[in-house]
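Input: a single structure, listed below in structure tokens.
One protein chain is absent from this view; the other protein chains keep their places.
Letters A and B mark the chains as written, and numbering starts fresh at 1 in each.
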Amino acid sequence: MGLVLLCVIWLITIASTYFFIAKTWWLPAGASAATAAIDHQFIVTFILMGVIFVAAQFALGYFVWRYRGEPSASRADYSHGNLTLEIIWTTLTAILFIGLNLVGSPIWAAERFRPAADNATRVEVTGMQFAWYFRYPGPDGKFGIAKPELEDPSAGGEAALGLDPSDPASKDDVVTGIMEVPVNREVEVILRAHDVIHSFFVPAMRFKQDAVPGLAIHMHFTPTETGDFEIACAELCGLGHYKMHGMLKVVSQDEFDKWLAAREAEKQ
Amino acid sequence: MASFTPTVPAHHPTTSRGKRADLPPVAGGGDGGRPDPGSPDYGGRLRRARLGMAVALTPIAMLFVAFTSAYIVRQGLPTFDPNTNKVVHDWIPVPLPTILFLINTCVLLLSSVTIEFARRQLARQVALEPVQSIPGVSLGRERKFPWLALTIVLGFSFLGGQWLAWSDLAERGFYVATGPSSSFVYLLTGTHAVHLFGGIIALLVAGLSVVLNRPLPSRRIVVDVTAWYWHFMALLWIYILALLEFAH
Partner (left out) sequence: MVAQESHAHSAPQGFIRKYVFSLDHKVIGLQYYFLALTAVFVGMALSLLMRIHLIWPMAILPLLGEIKPETYLSLVTMHGTIMVFFVLTTAPQGGFGNYFLPIQIGAPDMAFPVLNMLSFWTTFLAYLVMLAAFFVVGGAPLHGWTGYAPLSALQSAGPGEGLGADLWITSIALFCVASLMGALNFITTTLDMRARGMSMWRMPLTCWSWFITAILGLLAFGVLLSAGILLLMDRNIGTSFFVPLGTVNGQLTGHKGGSPLLWQHLFWFFGHPEVYIAILPGMGVASQVLSTFSRKPIFGYKAMVYAMLSIGLLGFMVWGHHMFMSGMSPYSAFAFSVMTMAIGVPSAIKTFNWLGTLHKGRIRFHSPMLFAIGFVSLFVSGGLSGPFLAQPALDIPLHDTAFVPGHFHLIMGVAAIFGIFAATYYWFPKMFGRMMNERLARIHFFFTLIGTYAVFMPMHYLGLAGQPRRYSQLTELKYLHPLLPLNTFMTYAAIITVAAQLIFLFNLFWSMFKGPKASDNPWEATTLEWTTATPPPHDNFAGRTPVVNNGPYEYSVPGAPRDYVMQTDPATVAAH
């Protein structure tokens, strides 16, 4: 039985570890400035935890085989423990775990402690059951007033967001169902929600943030490659949660300017 | 007929909170010296009941800690106002019926005093019970002031007074859902009132146990732990009142 347990535990360990190392299923290709740091911290954590995982499981499997009790065997080792060992491995574990955390904390600080750059592309991202809307402030650089009582989701676009037509600042706001941004320039997203909590998740950008009703949350990321990247909702928001997806299109600055200008023109 | 306090036999199955194995069993069930009034392990039961009450008060305290943190968070909460695209605070304190609350506070504190007298009265009764049953011994006819009944009356008065306070708030247009501050006023005072009512039920049970002739030590235990509960309710009320009056 000891040998069987060893084999089962070791095989499970080897199989699990194989798929991690082979990256059979892995983080999608990252296309943002944050990718390098996050992915690197990921690998570091992964290696450390992986080593502990393999060591602990192998030790477990080995011990249950090596110390199997034959009926005629002498007694087990009468030991209540070893204080020195306890102190050593407690200290090492504490240094490892907390150290790992502290080493990775500048990444979090870089993402979250500072506000967006002044020249960032500003997009207001609004989640509602069950769609994402994106609003650009237009040439005046200001977002117009949007009121809950004016919201009409069935009409789409400006009406879905409840834009107040009497506010001059909202006249040039562009509302779209697809998020288009220029590459290599910081994007500031202002996250809002109308009804329940949603979450704006773009795996390729290594970006996620909950959109909370009653709050306007400012975050930023910087896309570094052009392409189309799927947006998923990552906070349970009701029966349509699974199909509340969007698309982030990252294009060159020229294309973005042309696209935005075209959207502005449509409003006339 | 006389009933002498029986000495506890050495092999009596009492528990002893893990005392050292080589000590002889303590008479009276290890209750710390309290005279055994004829019921096995009375001292142990009293100690256990008090420990249980101390433990029970902890989650009640946690309930109000949670409400307090919700109160403080909500007070300071900025919320996005779409009309101005700005973040605003919308907390408007409720003008409280302070006089009424203060009168109620006095009633409750008075009831704390009366229940404390009830508790001590009953403790004395229980201690003297074995003496009183000795033929030929008389301690005189004890006048027993109805402290327990008075506490129940005061408790109901407090609840009545709270009802008046809520009516006053309602008359001035502050209902539960009128605004965040009024919600909390009703929530905190209402939850406290529910818990106090539970204490009144316990006192009624204790009072009923007199009528039903339950043994004195059991009655004493009920009144004792209820008294501690009651004092906690009084302190809790003072805390709630202070929170509502000063923390806004």
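FYI, a contact is a pair of C-beta atoms (placed from the backbone, for glycine too) under 8 Å apart; a residue touches a chain by one contact, two chains touch by 3 or more.
No experiment lies behind these values; they were computed from the predicted model shown.
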Seminar exercise, completed: The one of B:L77, B:C106 or B:L235 in touch with the missing chain is B:L77
Problem set entry | Contact set of subunit B toward the excluded chain (per top definition) | 13-21, 23, 25, 39-41, 44-45, 47-49, 51-52, 55-56, 58-63, 65-67, 69-70, 73-74, 77, 79-80, 82, 90, 176-177, 180, 183, 187, 191, 205, 209, 214-215, 218, 221-222
For this session: Name, in rising order, the residues on subunit A that touch the hidden chain in the full complex.
Result: 1-2, 5, 8-9, 12, 16, 19-20, 24-28, 37-38, 41-42, 45-46, 49, 52-53, 56-57, 59-60, 63-64, 67-70, 73-82, 85-86, 89-90, 93-94, 97-98, 100-102, 104-105, 107-109, 111-113, 129, 148-149, 151-154, 162, 193-197, 199, 201, 203, 206-210, 212-215, 217, 230, 232-243, 245
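Criterion: only the chains that are shown with their structure count from here on.
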Problem set entry | Cα-centroid distance, subunit A relative to subunit B, in whole angstrom | 50
Exercise. Which of the residues in subunit B come into contact with subunit A in the complex?
Worked result: 79-80, 82-85, 87
Seminar exercise, completed: subunit A residues touching subunit B in their complex are 143, 145-148, 162, 192, 214-216
